[in-house]
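Apart from one protein chain that is not included, each protein chain of the complex appears where it belongs.
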Amino acid sequence: MQDLMASGMASLLSPMVLSFALGLVAALARSSLSFPDAVAKGMSLYLLFAIGFKGGVSVSTHGLEGTLIGSIIGGVLLSFIIPFVAYGLLRSITRLSALDAAAVAGHYGSISIVTFVTAISVLVSAGITSEGYMVAVAAAMEAPAILSALWLAARSGGAGQMDGELWREVLLNGSIVLLLGAFAIGTVTGEKGMADIESFIVSPFKGVLCLFLLDMGLVAGRGLRQARGLITAPLLLFAIAMPLIGAALALPIAMMLGLSVGGVTLFMVLAASASYIAVPAAMRVALPEANPTIYLTLALGLTFPFNLTLGIPLYLAAAQFAAGG
Amino acid sequence: MQDLMASGMASLLSPMVLSFALGLVAALARSSLSFPDAVAKGMSLYLLFAIGFKGGVSVSTHGLEGTLIGSIIGGVLLSFIIPFVAYGLLRSITRLSALDAAAVAGHYGSISIVTFVTAISVLVSAGITSEGYMVAVAAAMEAPAILSALWLAARSGGAGQMDGELWREVLLNGSIVLLLGAFAIGTVTGEKGMADIESFIVSPFKGVLCLFLLDMGLVAGRGLRQARGLITAPLLLFAIAMPLIGAALALPIAMMLGLSVGGVTLFMVLAASASYIAVPAAMRVALPEANPTIYLTLALGLTFPFNLTLGIPLYLAAAQFAAGG
Amino acid sequence: MQDLMASGMASLLSPMVLSFALGLVAALARSSLSFPDAVAKGMSLYLLFAIGFKGGVSVSTHGLEGTLIGSIIGGVLLSFIIPFVAYGLLRSITRLSALDAAAVAGHYGSISIVTFVTAISVLVSAGITSEGYMVAVAAAMEAPAILSALWLAARSGGAGQMDGELWREVLLNGSIVLLLGAFAIGTVTGEKGMADIESFIVSPFKGVLCLFLLDMGLVAGRGLRQARGLITAPLLLFAIAMPLIGAALALPIAMMLGLSVGGVTLFMVLAASASYIAVPAAMRVALPEANPTIYLTLALGLTFPFNLTLGIPLYLAAAQFAAGG
Amino acid sequence: MQTHRAKRVEIIIELPMERRLTDALTAAGVTGFTVLPVLGGSGRSGRWSREGQVSAAVGMVAVICIVRPDKVDGLLEAAFRVLEKHIGVVSVSDCDVLRAERF
Amino acid sequence: MQTHRAKRVEIIIELPMERRLTDALTAAGVTGFTVLPVLGGSGRSGRWSREGQVSAAVGMVAVICIVRPDKVDGLLEAAFRVLEKHIGVVSVSDCDVLRAERF
Partner (left out) sequence: MQTHRAKRVEIIIELPMERRLTDALTAAGVTGFTVLPVLGGSGRSGRWSREGQVSAAVGMVAVICIVRPDKVDGLLEAAFRVLEKHIGVVSVSDCDVLRAERF
């Protein structure tokens, strides 16, 4: 317990969390601090490439410890199921319309790659290893939730078409392709490839993550300022309860899959996190009548900071407790 | 003397100064070499974050050597006073209108963060330590001079309103917030945080600074080419005399504060340098009738190169002489 | 032979080649993966600065091994001559108009700096040194081919004016100025300057190159998708034969110049590669009626990937065979 | 100089719908258009800015098509089918163009 | 297609004045506008370019508002109060819009 709080405290006072907080505060105070979107995009491309590549190299050296296939199936199932839980919760505790609830639910079934990346950094700092193929699991969990959301929306009369074009867009969206592509490159080139580009993708990684989180704090803060009036107590409750529920659903599956402590943590993080890059764009196409301010505020403005600060240490503690640390 | 010239020479032939010179020459020769503004902004965000963070970490380890509060008060006073000196000088030796003179004066009271950053790099190369909290002093010196400039402009009938909105903009401008925010993060996370992101913010720092100075050379060169007709001998004299005067005013104050040789140098550099990022934008709002070409040419086209090449080694030599090296 | 295939294989499975392949496949599959142009430009500025600087430092330490002047003259001659060979080949095996053939020919006489940079990386990985001044040769070979192309176009009635303005644009184009400028800075600052910025320009170099090649794969793939209908068998043949011919022309010259194995390889790479950044822009101005899709597709979509994958290992093998390895 | 009457259509549309719009225009026979970036804006759904954004969900582009007057209706119908439920603004104004053979 | 008369107002204004302008527009009841980036330009104060610039002092943006004709005067007055002493260009042209209920 003592330990848990100490490590929680350490994680709260890491440069990463503090950078996010700085961005949040600066935006709420209406500072002019901002990143050009090209720079934000560039940093996200770097992070995706680096994390994918490292995962691949890890697989090439350690082999597929545990079951890759099993984890992917487990992850995909979770991504399908979570939206139904989220939808039910939203419809019972908030006043969101069926359409808005369906759209929000899709975000929580999918994943936040930055939350995932931050969790890996926390694990690395704590000296805890994890299965390299978790990046493939992350990629696999991006899309299924969208289907569930559209099904929920359609059931409630909210249309929501998933045409072939949208399928292609979602499955081949930039972050999935980059993550899996870099993973494949890492697997193929292994330690030798790593030696080539280590000082680009390993050493400066955390620093870039800090700047990216600073930018995310700015974007989240700006969003929160715009959406002040919209955040009701039930929505706030949902934004904190839902990641916990997601993580709780993930824990037993991760245990059954026999993942390591690190792997269990990451699996929980994936389930607990909500997408705010890929899914919102897909929802604008498929469910244009759903209100984007609601899902962006919940996913980026509330759940993301919760996971970043309290969630990750909590999931790690739960994983250590359950998987025996 | 021998030493002084040798170290001056070394500083003139550093990759940093030469990168600036390359940019200047390329722009004057009308080369198409240019940086996208998003990349320039990205580099400046990196430099501000890194320098702020390092200052904070240094404070967290060495404590507040000397008096932080004293230095901030000294710096703020200087920032208030220098514009009056600059204004007097401009009005007596040049033909600038009262309004233009007031606007220029405001720039010289404020500071150039890149000159400051370059000076720190020079100190580090020379193995000279300095007070980490000087970045807080730098941040504190950005704004006061604007007030003096507006007062001077108002006195001469040039209007110049400092409304609440402008106050907020100036005090919460991106570079102040990032500098102080990163400083705070560095103070809180200390050596541990530094270990996390050292290979991002320390190792590549000088290289990024080179590219940024190259870009500044390009911008300065383009400006000089546009402003050819405008630069008279008295203006040129001002652009070189004023940093020397600022540094001379700063030296006794720095000595009284009991700063280290490195600290005295940096304090002089702050006083000697002129803003060309934050203050020009504020002046466009508050004194729209003042001619921006004049203040940008003086601050960026003339005084910045002077400080970069001759100024910094000179201030360092003076500090070593005065503070005993 | 065994060795050759092994090293060819190794080079094919390097993170660099695989990154390019990832981009190519992603674009052909119409993934949304893309880099902002500001980020692509930023990476190219970094690569040019780094490669130029390293070349300069190498000259400052090793001196001008071999003859710099000789190599430059040889390179310039090649750049003048290759377009005539290319033009003859195009006119005899393809149906391109005289104008389009002239425009394409100009691209093959000039050079691709990224192919050159990749070749240097391959040499470094293989522990093979090369003459630092080859970057000056690369810069010198950018422009002459444009003159040959314009002469060919004029002869066939295709106008093509090289006015003073275009001259200036070509000779002072950003990449030439940055490459030579950084080379000069490297020469002046030498090992000391290198120590200052090594962790910026050496360590992360290969990683940045990977991301840049990924971007180039995306751009090339998009281009190929647009130009599907255009690529005939003869054009494809040209795109593969021409680099081999260029390299074959370069080999004896490089041997006569007495270059090292690494230098011979780079000289061949310069001759074999085709420009797709500077020359296309010049051709748009000078030969606006030539079809840009043709020359961009040949240079970037076909010849660049060929050189990257098969060409470089081949030229290296030939250099080793000829210059005795 | 010799000019010809034409119409300038300006469509401001959500980033994620850009390709659908341009594909629909192409399908409707409009092959000439130019896409401009947008930094931010304000509308019934509030204010927004691209600053620091990675997601396409928060962003728009402006598509400009210069067309012969007789082609405007086809263009507007094609655009409307894509836009219908989406946020976006369509405006048409008169203009004169050089080199009418291009339109 | 059914279209409605409207006005297209284009305001090119200094970057540091952007927020003041959009706030003034909002205060004047104009809630719909779109902000486009500007790369460079030329005017009485000479030529400029955003290339490599960090300072907002050297830069402009273009703000486009589509409004109902009766709202133009209010808009122009609001814009003028902000612009008065500042550099910038305001132009108004006629246009037709789809979905008039949005303006």
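The chains carry the letters A, B, C, D and E, assigned in the order they are written, with residues numbered from 1 in each.
Basically, a residue touches a chain if its C-beta (ideal position, glycine included) is under 8 Å from a C-beta of that chain, and two chains touch if they have at least 3 such contacts.
Given the structure is predicted, the values throughout are model-derived calculations rather than measurements.
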Visible chains that the absent chain touches, using the contact criterion stated earlier: C, D, E
Interface with the unshown chain - residue positions in chain E: 10, 12, 36-44, 47, 60, 62, 73, 76-77, 79-80, 83, 89-94
Positions on chain D contacted by the hidden chain, ascending: 1, 3, 6, 8, 22, 26, 31-37, 61, 64, 66, 93-99, 102
Missing-chain contacts mapped onto chain C: 34-37, 39-41, 44, 165, 215-216, 218-219, 222, 226, 276-278, 280-285, 288-289, 291-293, 296
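The criterion applied here is as follows: only the chains that are shown with their structure count from here on.
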Chain D and chain A - chains in contact with each: none
Chain whose Cα centroid lies at the greatest distance from that of chain B: D
Winner on C-beta contact pairs when B-E is weighed against A-C: A-C
Distance from the mean Cα position of chain E to that of chain D, given in whole angstrom: 18
Chain B: positions in contact with at least two other chains: 34-39, 41-42, 199, 203-204
Touching two or more other chains - residues of chain E: 56
Pairs of chains in contact (touch as defined earlier), listed by label: A-B, A-C, A-D, B-C, B-E, D-E
